[in-house]
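Shown here: the complex without one of its protein chains, the others still in place.
In this document, chain identifiers A, B and C correspond to the written order of the chains, with residue numbering beginning at 1 in each.
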C-alpha cells in the first residue's frame, strides 16, 4: 500500500506544534458534526425499521473523511456529494430538518419528494449539489462547473466526492481526464471504504489503491488516512489551495471503512468477513478525534454527554417535524420537467387532478399548477 | 517523455547479435507488407479522388507499428483492430481482393456492403474482428473474448489496437480495468500517432504519454518507438508471452506519427504544423527497416523495384476485381439483423422487392430472402 | 411443478440453464456472494464456482462490453444490470455493438447473450430505481426484448432467451418479484419468444399489456365484467421485439375497441407502436379511439408514485371510455 498521510495518532496525539488551522470552536464543531451524523444514522435506522421511511444510508466509520473534507471548503465553494455525505452537509449548516424532509419525501423536501431518501439537493448555505443515483455522473458536472468558475476568474473550488466503486464509472474517466486537461479547480475525493455494496476493492481494480489512478491523467494525488480528520482536512486544504492558484485538480484517496451495510436494505454479513469489522472497529474515527480533543483539554465526559443528548434531540425533533409535514402536492409530479409546463404534460396533470377529485382523494395536495 | 524502447537505429543498425526471431523470408515478408500498405494507400487515394470509392484511411507513417505488432501474433490469436490496421490484416494473409471488396462495399464484401470502407471483418486466416466506427467499444470485446479463451484453458492471446484518442473513450477505461482484474490474456496496443483527427495529444490528456495510463489499472506497460518494427514486435512478443503464461494484460504505447490527413476527407494543413511533418518525415519507418535489410544484405534496388511493382500491381488488380463485382443484393438490407428474419422485417423486405420490381430497377440483385 | 415467486423462477431458470450448459455464465454487480440485490443469483457462485458467477467492477459499459466479447467467442453470458435505470452507461455497447454486430460483420461475428435487468415502479424507488425503458430497446434493430409477467413465463422465457442466437434484453418486473406466485415446471422447458399470451378471453374490448401491468389489467378486466358486464380480451405481449404483429392485429379486430397499458411515459412509448400498428393495418375495424393508459411524461416521482403508475381504476376508466364511445 502506498504511503498514507496520518496526523492524529491512534492515541489522539499529533506531532508537536501541529496546527490544523481551526479554533477551539471549530474543533468542537467538527466533533459535534460527527456526532450529528451518528445521531442521523441511529434515528434513520429506527425510522426505517419501523417502516416510516423507506431507506437510509449508514455512515458509521467514515465520519472523519466527510467532516475533514468539508472543513477545508469555503461556503462559496461547491460540493458535489455522493449519497453518503451527510457529514459534509451538516458541517456547513444545512439543517437536519431540511435533510429529514428529504428522508420523508414530503412537501418541504427541496427535491419535492421526487427522489429516494438521501438524495439531497441544496444551494444554501453552500452549494450542495443535487445527488443522483447513477454512480459517477456528477464528476464531469463538477469539472464543468469548475470550468465556469475559472472562466469568470472566480476562486471557487469544486469538491466532488465518490466511492471506491465510483472509480470504475464512466464519469470518473471523463471527469478526471477533462479536469486535468483543463486544469480545472476541482478536488476529487475518493472515499475508499473497502466495498462497493458487496464488491471488495480487489475485485474493483487491480491497482494498488485508488489514488494512483490519477497517474493516468497526469494529475497529482495523495492517499490519506480517512479515519483521521486532520489528515483529510490537510490533503483537501492543500488541493484547494493549488486549485485556487490555478494549478488544477488533485485526486485524494481517503482510506476508511464502511462499518455496516451499504444501506438499510443490505446485510453485510453475507460478504464482509467479521475480522474486518473487528479490525476497523479499533480505528473508529470519532473516538480518535475525541482522544485528540481530550488531550487538548476540549473534551470531558460532560461535554460528551451534553453533545450526544443535544445532537440526538436535534435529529429526533427534525424527524418529528418532517414526519408531520404534508406529502407533496399532486402538481409536483408535473412541474419542473421543463421550466414551463408544456401542453401535453399539463393535460396529463389535469387528467390526474380530475381523477383524484372524482375518487374523493383529498390527501394529495391541491392539484393545481403553480403559475 | 518516458523511456522508449528502440531496436533499429536510424541508420538501420541494431545492437550486435540482436535476433528478432524472424527468418530472412520473414523479414522480407514484413517489408513487403509495409509496401503493400503503401500501395493500398496510394490506390485508394486515387480511387477516392476519382469518386470510385467514398472514403479511405491513409496509413503512411505507422506501417511499422502495424506490421511489427502483427508479426508477434499467431494465426490462432485474435486481432481486434482499429480502422487503421490494414498492415495487420495484410501481414496475416488477408487478401487485398477481400479488403477491396469492402472498400467498394460490394456483394463479395464480407460485411455485405453494409459498412463504410475500411470497416473490415474477417475470421480467416486469422480472427480480424469486425471494425466498428464508435471509438473504443472493441476494447471490452477483446477482454471478454480473452476471458472465454482463458476459461477454456486455451493459450490464445487477444490483441486490441486503438489510437491515442481512443484512450479517452469509455471502452478504454472499462476494458483496461476488467482485463487487469481478470488477468485476461489481452495486449492493449495504443498507436499514439499524434492526433485524434485534429486534436493533438496535449489536448487529449495531461499525462506524459499514454502508456502510463496503465498505472491506473495496476497493469504493466511499455513505451516503444512505433516507427521501429522490431521495437514494436519485441514489446508485443513479451506481452503475448506474459499473457500466455496467465500473467495478464499489458498496455503498449507505440509512438509514431500520422503522415497525412485523418482520412481522405480531412485536410491536416488546417491544424498540423508543417514542421511536425518535416520532423517525422525523417523518421520514416519503412525507410528505417529498409536500411536494416540493406545492412543485412537482404535488400538492393532490384529487390525494391520488383517488390514495389508487384505490390502495386497486386493492389491494383484487387481494386479492379472489386470494382467489377456486383453491388450487394437487396435482401442484404434485411438479413443478419437477427439470425432469422422476423415477420415485420420480412414484410418490409417484400415491400421493397416489389417496389423495385415495379420500378423496373434490376440492378439491385435478386431481392429474395436466402432460406 | 413447484409453487414459486417470480424471482425464484428466475433463479431456478438460471440454475437450470447453467447445469445444462457449461458455457453459460452470470456476472454483474453484486451477483456473486451477495446473490444480487434481489437475490436472483443466490447460490450460483456456490454451485458453479466464481469463474461462472462473479461480481464485476462498477461499470455497466464493461459488463456489457465484455459479455459481447465472451458471446462472440463461444460463451453464453447472462449479464445482470442491477436496475434498468443503470443500463444507460452501457447504452452504446448495447445499441451500437450487441445489436449491430451480426449485421455489420455479415454474420461472421454474433453476440448471443442475455441482459437481465429489473425494471419498473412500485417499490418507492424514485427517479432512478423505477424506470421502464423498453421503448428505447424495442426501437433498436437487432435486439430482442422480453418481459415476463408470471413465474412460469419468467423461467420459460429466460431459458428460451438464453438459447436464442441473438442478444436478448430480459426485463424483469421487480414489482412482481415477490408479489406473484405460480406453478413452475422443474428442469428445462421453454416458452417460445414472439408469442402472445391470452390472459383472458373477451369480445368487447382488447387490452394489451406486459410485465407488472398484467395483474393490474386483470383486476380492471374483472371489475369491468362484474360492474358493467364488459368482456375484455387481455393480451400479455411478453416479447416486445420481435412482436407477433399478426397476433396483435387479430386481437384488435376481434373487439374493435382497444386499450394499451404500460408504466413507461406515453410519448413515443411502446404503446404508440401498438396504436400505430392498428391505425395502419386495421383502422377500419375500430369502433372507438385507441386509448393509452401509461405513466406520465415526466421523470418517475417517489412519494407520489402510486399516482404516477397506472392502476386498475385508470384502466377501468379507459375500458369504459372505449366501450361507451
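Here, a residue touches a chain if its C-beta (ideal position, glycine included) is under 8 Å from a C-beta of that chain, and two chains touch if they have at least 3 such contacts.
Everything quoted here is computed from the prediction, not taken from an experiment.
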item: Chains still shown that are in contact with the chain withheld from the display; value: A, B, C
item: Per the touch definition above, residue among C:103, C:119, C:177 or C:208 touching the missing chain; value: C:103
item: Contact with the hidden chain (one of C:37, C:53, C:95 or C:158); value: C:95
item: Of A:33, A:48, A:66 or A:149, the residue in touch with the unshown chain; value: A:149
item: Hidden partner chain, residues of chain A it touches; value: 78, 109-112, 114-115, 119, 121-123, 129-130, 132, 134, 137, 139-149, 151-152, 170-171, 173-175, 177-178, 181, 335-339, 342-345
item: Residues from chain C at the interface with the omitted partner, ascending; value: 85, 88-89, 91-92, 95-96, 99-100, 103-104, 127-128, 135-136, 138-139, 141-142, 241, 243, 264-265, 267-273, 275-276, 278-281, 283-284, 286, 288-292, 297-299
item: Sites on chain B contacted by the missing partner chain, in the whole complex; value: 54-55, 105-106, 113-116, 119, 132-136, 165-166, 168-170, 196-199, 203-205, 265, 270-271, 327-328, 330, 332-334, 337, 344-345, 348-349, 352, 355-356, 359, 364
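The rule is simple: only the chains that are shown with their structure count from here on.
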item: Greatest separation from chain A - chain, by CA centre; value: B
item: Closest chain to global C-alpha mean, per-chain Cα centroids; value: C
item: Separation of mean Cα positions, chain C and chain A [Å, integer]; value: 35
item: Centre-of-Cα separation between chain C and chain B, whole angstrom; value: 40
item: Gap in Å, rounded to a whole number, between the CA centres of chain B and chain A; value: 46
item: Shared interface positions of chain B, touching two or more other chains; value: 170, 173-174, 177, 181
item: Shared interface positions of chain C, touching two or more other chains; value: 56-57, 59, 61-62, 89
